[in-house]
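Moving on, here comes subunit A:
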Amino acid sequence: MSSSPTQVHDGTRSQSAGDPLLVVKDLKVHFPTSDGVVKAVDGLSYTVERGKTLGIVGESGSGKSVSSSAIMGLFHGSSAQLSGQILLDGTDVLTLSEKEMRALRGRDVAMIFQDPLSALHPYYTVGAQIIEAYRVHQDVKKSVARRRAIELLDRVGIPQPDRRVDDYPHQFSGGMRQRAMIAMGLVNDPSMLIADEPTTALDVTVQAQILDLLQDLQREFNSAVIIITHDLGVVAEMTDDTLVMYGGRAVEYGKTSEILTHPEMPYTWGLLSSVPEVTGDTSAKLIPIPGNPPSLLNPPSGCHFHPRCAHRDKVPGDLCVTTTPELVPGGRDPHHLKRCHLADPEDIYLQEVLPEIAPDLVDEIAAPEQTGAPGVHGTTGTTEQGGRA
Partner candidate 1 sequence: MGTNRKRLVAAAASMVVAVGLAGCGGGGSDSESNSGPSEGAQPERTEATKGGTLYSLEQAVTEHLDPQRVYVGRDISNLGRTVYRSWVTFPAGATTEEEGATPVPDLATDTGTPNEDASQWQFTLKDGPKWQDGQPITCEDFKYGMSRTFATDVITGGPNYILGYLDIPKDSDGSPAYKGPYTGEGQDLYDQAVTCDGNTITYRFNKPWPDFNLAIASLRAFDPYRQDQDQGDKSDLQIFSNGPYKLDGEWNEDTGGTFVRNDQWDGTEDTIRQANPDSIVFQIGIEAETVIDRLIADSGDDANAISTRNITPAQYPQITGDVEARATNIVSPFTNYLLPNFNRITNVKVREALRLATNRAAYSGALGGDKASVPAQSIVNPNVPGYEADSLYSEDGNPDTEGAKQALEESGETLPYPIKLTYPIGSEASDKAFAALKASYDEAGFETTLDGLDPSGPYYDTIQKPGSDSDLIWGGWGADWPSISTVIPPLFDSRINLTKNSNGQDYGNYKSDEVNSAIDAALVEPDIDTANGMWADVNQQLSDDVAYIALDNTKFYYLHGSNVENYVNSTSTSGYPDLGVISLKQ
Partner candidate 2 sequence: MFAYTIRRVITGILLLVVMSVVTFYLFYASSTTPERYACGPKCTAAQLETTKKSLGYDEPTYVQWGKFAKGVAVGRTFPDDPELRKAAPQLVQECPAPCLGFSTGYSAPVRSLIQDKLPVSFSLAIAAFVLWMVGGVALGITAALFKGRLLDRAIVGLSLVAFAFPTFFIGLLLLKFVSIRWGLIKLPAYTPLTENPWLWATGMILPAITLAVVYMAGYIRITRAFVLETMSEDYIRTARAKGLNQRTVIGKHTLRAVLTPLVTLSGLDLAGLLGGAIITEQVFNFNGVGKLSVTAIQRFDLPLIVGIVLLVATIVIVANIIVDLLYAVIDPRVRLG
């Protein structure tokens, strides 16, 4: 379980109460190339509050990593064209100079990368790299920074941190390297932590430990966290909100519990279908999404997903091909947004999709719908198992 139901916030837009740490508004990241403009991110909006976790889900090339790199300001000095707003604690980072951005980077917002072996410099010791990260932002002596590094390594569960601090990354195991990465990310107590596929390169047994660690740390530091992943299991376990991206755009956005139990967009259905369920029902089918991710250079017209969508025929006319659907609330919840022309996606999901992918859940999900919330637990629980597998 990711969080207790009482902590689920009541809104996903900036109008929500509480304290939104990160507000992304209509973010566009375009790369001009000799073949044309690659629209890696094309009009993305979301919000993350302190102590909360947002999961960004999508296939490779959906723009999920690009959007977070934009938050880090890593496109400074490149040919990328950025527009929109990224308000971090009220400051629009897109308007900052490289120097101002540098001061934020690693201090207020830190990032944990996918493959810790390649993300750590092979020629410097783990300690040196953490110390460096600390001393960029803190005016302290090396010995102080070293103590801090050892403390952090200890906190993330590295045994004998005072010795291992002088080891090189290649002397660490995969899980320890990721712990070290996390230690490096947290060394400056960032209010915002972005974890880009933090467990993908790890053994499954280690994945769970790392996720637990992240959760613990988030609680301890009260950071806002974005987890970028293609693994719905991780999303189910870790996140409060979920943003599904496809072809550079958000296609579904809402509370994680909502999205996992009542997905309203055929692409999300597809993602759910392709989660393997080791411990689940053997009658459940693993159905991959047909076709390839869309080209960001020449994206499909209308709904970007239409070439791969199995439910196009349920939409009148050729609306899917000609008109881009807006990201609007679906029928169930004003804060559950979806980008789809289907008039009654809930029905189709329950009637056609769910029986295919999880026949034993059909009744469970369909029944409590009249009565409300309880079913959520069941579903997320199941998915969680899948994610942990």
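Here is the rule we go by: contacts are C-beta pairs under 8 Å (C-beta built on N, C-alpha and C of every residue); 3 or more make two chains touch, one makes a residue touch a chain; residues count from 1.
Criterion applied: all candidates are chains of the complex that A comes from, given by their letters.
Please read these numbers as outputs of a predicted model, since none were measured by experiment.
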Here the complex member from 1 or 2 that touches subunit A is candidate 2
Within their complex, subunit A touches candidate 2 through residues 72, 74, 77, 98, 102-107, 110-111, 113-115, 118-125, 129, 132-133, 136-137, 168, 170, 181, 184
